[in-house]
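Only a single protein chain was left out; the remaining protein chains are all shown in position.
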Amino acid sequence: MSDMQEIILDSTNKMFKSLCSKELIDQLEEGIFAEELWSVLVESGITSVGVPESLGGTGGDYNDALHILQLYGRFSVPLPLSETLMVQWLLADHRVPASREIFTLSVNLKNKIEIEETTKGYSIRGKAVHVPWARHAKSLLVLVNFEGASKVALLPLEQAGVEYNSNLAGEPSDTVNFESIDVENIFLEDVEEEKFRMKVTNLGGLIKTAMMSGAMEALLELSVLYSKEREQFGRPLHRLQAIQQHIAVLSGETVASVTIANKAIQAFGKGMVDHEIAAAKLKLSESAGKVTEIAHQLHGAIGVTHEHRLNQVTRRLWAWRDEFGNENYWADQLAEKVMSSNKESLWEMITDRPVTKVPLGEGIK
Amino acid sequence: MSDMQEIILDSTNKMFKSLCSKELIDQLEEGIFAEELWSVLVESGITSVGVPESLGGTGGDYNDALHILQLYGRFSVPLPLSETLMVQWLLADHRVPASREIFTLSVNLKNKIEIEETTKGYSIRGKAVHVPWARHAKSLLVLVNFEGASKVALLPLEQAGVEYNSNLAGEPSDTVNFESIDVENIFLEDVEEEKFRMKVTNLGGLIKTAMMSGAMEALLELSVLYSKEREQFGRPLHRLQAIQQHIAVLSGETVASVTIANKAIQAFGKGMVDHEIAAAKLKLSESAGKVTEIAHQLHGAIGVTHEHRLNQVTRRLWAWRDEFGNENYWADQLAEKVMSSNKESLWEMITDRPVTKVPLGEGIK
Amino acid sequence: MNKLKIPIMGFTEEQETFRNEVRQFIKSEKETFESQVDSWLSGYSPEFSQKLGKKGWIGMTWPKQYGGKERSSLERYIVIEELLAAGAPIAAHWFADRQTGPLFLKFGTDEQKEFFLPKIAEGTCYFSIGLSEPNAGSDLAAISTKAERTENGWVLNGMKIWTSGAHLSDYMIVLCRTSPKKPDRKHEGLSQLVVDLSSPGVTIRPIKYLTGEEHFNEVFFESVIIPEENIVGQEGNGWKQSMAELAYERSGPERILSTFPLLEELIGTLRENKDVQGMGESMKLLSQLYSLRHMSIGIAQLLEEGADVNTTAALVKDMGTKFEKNVAEVARLIIASHPSMTSDVRFEKLLAQSILHGPGFTLRGGTTEILRGIVTKGVVAE
Partner (left out) sequence: MNKLKIPIMGFTEEQETFRNEVRQFIKSEKETFESQVDSWLSGYSPEFSQKLGKKGWIGMTWPKQYGGKERSSLERYIVIEELLAAGAPIAAHWFADRQTGPLFLKFGTDEQKEFFLPKIAEGTCYFSIGLSEPNAGSDLAAISTKAERTENGWVLNGMKIWTSGAHLSDYMIVLCRTSPKKPDRKHEGLSQLVVDLSSPGVTIRPIKYLTGEEHFNEVFFESVIIPEENIVGQEGNGWKQSMAELAYERSGPERILSTFPLLEELIGTLRENKDVQGMGESMKLLSQLYSLRHMSIGIAQLLEEGADVNTTAALVKDMGTKFEKNVAEVARLIIASHPSMTSDVRFEKLLAQSILHGPGFTLRGGTTEILRGIVTKGVVAE
């Protein structure tokens, strides 16, 4: 880790720690958007990290951004940061300048959005499901049909109908309805649909991996703290053998998850990714079930109350493990890579240094 | 359980307990067959339990026999009892009288045995693999090709070549070679191949289930005994919380396994089996891995020595879980039943009282 | 290992006919409730409870003179498992039927039986159970809620926590100290009192579950006056009475079937999709369910016979609640989806309920560690 990165992460850490309270996170589920914290993020430049300065972004690289998202996961930040970053990165590939707005995206197969050219511009008709944070976002990046061809478009959400829905963590996961909405101009570009889907899925998978690894660190910290503070039969919990087993397994799953997440982040940062994202999201999604179960078992009744911070972390892990591919999805992806590898043995695949250039950075094609 | 059955099982239990020592079981792997104990089994009538008295068998029902096999599993009896019983039952369906010989059988798909009629009788040519106890058996029940049709035959083993091989428990699992062997007469009957295979697989699966449930009881007993005798840090093992967790899980898996095994035995005994065998062998094969791991973890170094009785039980469980279908095999069988059920809901299937008559008893068809 | 022996039970022809009757009733009610996971704790419907009362399916094993139907416990087992499998809303009368009724029958005075039991059986009188306190979770000897005998009756002071459904109940059975704790006999001096929750001095404050739902509560007692005759059983015998209840409640179908509606939906979807691979992957759940159900039924029979089921009941609770959780973990992998409490896709909603209620399954009624301690003690003692 570079000194520069350490400074960035250190200050982000401090910022989240002081501004992102348990209550603020709870407010999300009461329908209150954390405006103030969002402004701070925008002002600090975090919402455009990884977008080149030449495009008005903050600069920095993906590595910085993904470690910031690790912190995001650690503090359960209740804001559409990852979505905004993803869209900005994808747009930056098209030389679209950085923005201070909130973005979201959806690549769900069930979406059917039609765009037609009209005399005044374009007409948008259709529906997108499971769109994160749609109710708060300015624009939606989505695959559309335009004159019989697949394109990628950035659609304004002002006039769209939004049905509220949420994931297990209470994060918005809305349905967006465009009922023949007319707009003058939109971002609309050619796209190789399958390639674009894979790109977004990979990027999304890596981002969730980073967020989940941060959340697991938080879970371990909460659990260790509880085992030190809480007593049973006159001894702190962590002195009980059964609790020691729990903490050890929790530590192991967390370290293994953070390690493979960091490996994937590093590889992606160098633009050299082969199996790393698939292996990492697989592992993190798998571990999420184990660590949440242990943490709840360890915390007992207090841990299942809405009052306790624990549920903010465990519910996010339950939600995120299924987003951008659960473990079976990524196992199949990985299996395909192994099946079609040109290496003779598994050992050669494992020890091979990845050389496949990540598709990101080639522009949305 | 009837009083009669209780008396039979009680005396069998006593017999195994007094005659089937650790050393006797070890001798199997040194190539020594437990002649004496086998004679006792033959004399006591155990080797033809379930064959009607009218055919010279001991009488009694399958229920009796399967609970005897449960005891067989509990004491790791080193003899071809289940194979001999299975063959005798299958032959009894054809009114073949009971015998005092050792039988074995094989329904392996890889077997290719050809029978030709000759002037003097028949000529046998071919190979059967993974034949249990072949080196000690008098005859082999097996599927053969005869004049282009599948038949079931009972082949004499005197002149056959036997390559020694063994399963994980050191039980014989030989390859049998018939190199154009001439015999005067053999048992040779028509058979619906697929139906026969299913019948033998079901029967074999149930028998292994019974044996495994007995072995698990032995495993639990050994483990509890060890936890009481052995001390660590000045306290008996079972006082340590981590060991308590082990014993509890071991108890749970054992009771669940014994219960589902007994349910299958009971259903089979009544001639009413639907999903019971599949569900039971699935469960037992799955639990075998768990209980053996725990028992070894609990016993520590002493448990992995050849000297200790533990390995006689764990190695049998490791071997038997894969014989007559591992858990995935039976899961697929069960899945097929669920898929093709005429019941509307899963709950109706679960609570349905099985009415399908078991095919056994219809003769080898 | 005699303590681990469980008989294999079958149902008789009449019992099967009765099962069918129950099933038909539930089917006819299908439109009146939404099938849900964990319905014995979260499915609150006084209307439905009253309908069951009319059918005679609450307190159905009790003597007729108290509104019961004197049916066998296997028949009761049938009713309970049919209701749970359907995800029917049975939380309102749950504890009264399962625990409080039997408690009165065993220890109550004639007056208590005559007053409470018929109402419970009608499905109109709901109880909750006051055991845990903030510093007395696993260790009930530490209970500090106390009742003092006065001329006007008992005066109760203290608090209870994690009481399921107190905010929706009429009464609570409160375990409290009625004489001072002695160091060497710390489980003595505790008694069970029936507290009318509408009494002055009772404050009920719901605790939000992690989903935001309100299932359990803190209940505060400030000088609550309780009639002298509201003590249940012997003064000072409350701990033993409560422990007997706990053992009784560990092996019921509610320790196995809490997430059954999800499993039913999973299998139904796989059948519809003809997903053979997914079906194969689900079958381990099914074999586990078979073995747990036969254990549970066998123990119900042993209970009827008065046998000691302490060890085996703890096993069912330990394994059954793990199974309930496992249903969700397997289901989510076989059918990838967006689990959500607000989804209008049935599978996603049931999955969300199962995941979010999951942590509770292994906590209520004794944690894993405590259950395993009970099992080991039982097994080692032989």
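Each chain carries a letter (A, B and C) given by its place in the written order, and its residues are counted from 1.
Keep in mind that, in the parts below, a residue touches a chain if its C-beta (ideal position, glycine included) is under 8 Å from a C-beta of that chain, and two chains touch if they have at least 3 such contacts.
For clarity, every value in this text was computed on a predicted model and none was experimentally measured.
J.: Where does the absent chain make contact, in terms of the chains shown?
T.: Answer for the hidden chain's contacts among shown chains: A, B.
J.: Out of A:S257, A:T292 or A:Q312, which touches the unshown chain?
T.: Of these options, the touching residue for the absent chain is A:S257.
J.: I'm checking contacts with the chain that's been left out. Which of A:I8, A:A280, A:V304 or A:A319 qualifies?
T.: Final answer for the missing-chain contact: A:A280.
J.: Specify the residue from the set B:S48, B:N63 or B:S173 that touches the hidden chain.
T.: Answer from the full complex: B:S173 touches the omitted chain.
J.: Even though one chain is hidden, which residues of chain B still touch it in the full complex?
T.: 29, 130, 164-168, 170, 173, 232-233, 242, 289, 292-293, 296-297, 300-301, 303-307, 310-311, 314-315, 318-319, 322, 326-329
J.: Please output the residues of chain A touching the missing chain, sorted low to high.
T.: 217, 220-221, 224, 227-228, 238, 241, 243-245, 247-249, 251-252, 254-260, 262-263, 266, 275, 278-280, 282-283, 286, 327-328, 330-332, 334-336, 338-339, 345-347, 350-351, 353
As a working rule, only the chains that are shown with their structure count from here on.
J.: Can you work out the whole-Å distance between the CA centroids of chain A and chain B?
T.: 52
J.: For chain A and chain C, let me know how many angstrom lie between their CA-based centres, rounded off.
T.: Measuring from centre to centre gives 39 Å for this pair.
J.: Where in chain A do residues touch two or more other chains at once?
T.: Residues 242.
J.: Provide the list of chain C residues touching at least two other chains, using ranges where the numbers run on.
T.: Those would be 369.
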